[in-house]
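Every protein chain of the complex appears in place save one, which is left out.
On to subunit A.
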Amino acid sequence: MNTLIIISVLPIVLLYLGLYKATKALLPVTVIGLFAALGCAIASYSKPDVAQPIYHGMMLFNNFSVAFSAVTIIATILILMLSGGYFEKISRNVAEYYAIILFSLAGIIVMVSFNNLVMLFIGIEIMSVSLYILAGIKKSDFASNEAALKYFLMGAFSTGFLLFGITLIYGSSASFDLDVIRDWVVSHPHINPMFYTGIGLIIVGLCFKVGAAPFHFWTPDVYEGSPTLITAFMSTVVKTAGFAAFLRLFSACFAPLSDFWVPILLVITVLTLFIGNITALYQQSFKRMLAFSSISHAGYLLFAIVALGAGSANSVFIYATAYSIASIIAFGALILVQQQNGSDNFESFNGLAKKNPFLALVLTIAMLSLAGIPLTAGFIGKFFMFSGALAKYQVWLVIIAAVNAIISIFYYFRVIVAMYFRPVDRAEVTVPAYYKVVFVLSALATIIIGIYPDFIASFI
């Protein structure tokens, strides 16, 4: 639990550093603090899992929480390393941005380790309120304003649904505690309709938060309008946390009622896959394509909840890790190309391989991983998801997903084709040293997980 305390105190330290104009120290202090938090999280890892609820049953920091805290903290470190010089262009007060990102991370740690619906709500809100601010940090840029307002209105709207669902569940089971709710579900075979309505409303609220169809319509606009670095944070760390919370709630509480909610989620999954992939085909902007691709990946991640079982947590963990590291490379490359060309269209990647072979290579690895080509982490993630679904006899779902994976190859390869086969005279993109470190680490992790999945596959 020290992880949460460190991540909550660190932003306050950063705000003081900002007050005393120690701008140079911001990034090192953040990274060191996050590594300390990561160390504390990993120190509480134990196999077999013996974690007990703490703080009067409010939190449970078990292996599930350790795994998801670790992946979100590592992804945040990588994204923050891409931020060298990024925030300075927007404003002189840089410390606040780091602080708000870390506050958001604190909410995420609460989301992955809640044991009470109150903590779920508080975690989601701490995360979201910070993100509303982050989406709008380019105050004079109209797209950023619009993204912030849309994100805010949709986020507040979905919070309403989530809360109404929590209330109806409280009204039936008389408790917010996950263990008490589960016992209540098991001991009441004929559950009243209020409880079912509650589950339905919670599904609506959480699908809004993770951006699953038909509640995805805010995602492309918000992802496109927000500053690219914040989009990277939203589509990797926040999405991972959303699914961790989703999975934790449903596997802890509602697993006995799966006959009711599996059909609903099945429809949502299929819709999400098709809408995400087919709309991504028509995009001209790389950033917007990544937004739609994040919708389709939400569809694959929903597999784990549809086919809820002992291996679900592991599959979400592997998939989210693979997706996060590949996306970080993609967004990092996008930031560099955007800085050079001022445009985020596919054409701005033309001829990149000639001048920047390294950048083109890591971006290719990332795209292969997102498309799920073997020997990359993305393939292992998809493999675990599909085999989990097959174990539950969801054959048609797997066939639909395989078709979608083939569609997705088409738009991921567009950027590779642009980089390698569309020779255009262009200036070399300068890749700062920080970016190189992030690219090398992420690309290596993608390939290592792709070749030796064993060391990560039984983490939880």
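Keep this in mind: a contact is a pair of C-beta atoms (placed from the backbone, for glycine too) under 8 Å apart; a residue touches a chain by one contact, two chains touch by 3 or more; residues count from 1.
The criterion applied here is as follows: contacts and distances are computed from a predicted model.
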Practice prompt. Pick, from "Carbohydrate ABC transporter substrate-binding protein, CUT1 family", "NADH-quinone oxidoreductase subunit K", "Tetratricopeptide repeat protein" or "Formate dehydrogenase subunit delta", the protein name that UniProt gives for the chain of this complex that is not shown.
Written response: "NADH-quinone oxidoreductase subunit K"
Worksheet entry | Touch criterion as defined above, residue of A:I54, A:A156, A:V186 or A:V267 at the omitted chain | A:A156
Item to complete: Among A:E96, A:E146, A:D179 or A:E347, choose the residue that contacts the chain missing from this document, as touch is defined above.
Response: A:E146
Discussion item. Can you tell me which of A:M1, A:L15, A:V129 or A:I416 touches the chain that was removed from the display?
Written reply: A:V129
Worksheet item: For subunit A, which residues lie in contact with the unshown chain of the complex?
Response: 118, 121-122, 125, 129, 132-133, 136, 139-140, 142-143, 145-150, 152-153, 156-157, 159-160, 163-164, 167, 170-171, 174-176, 194, 217, 220-221, 224-225
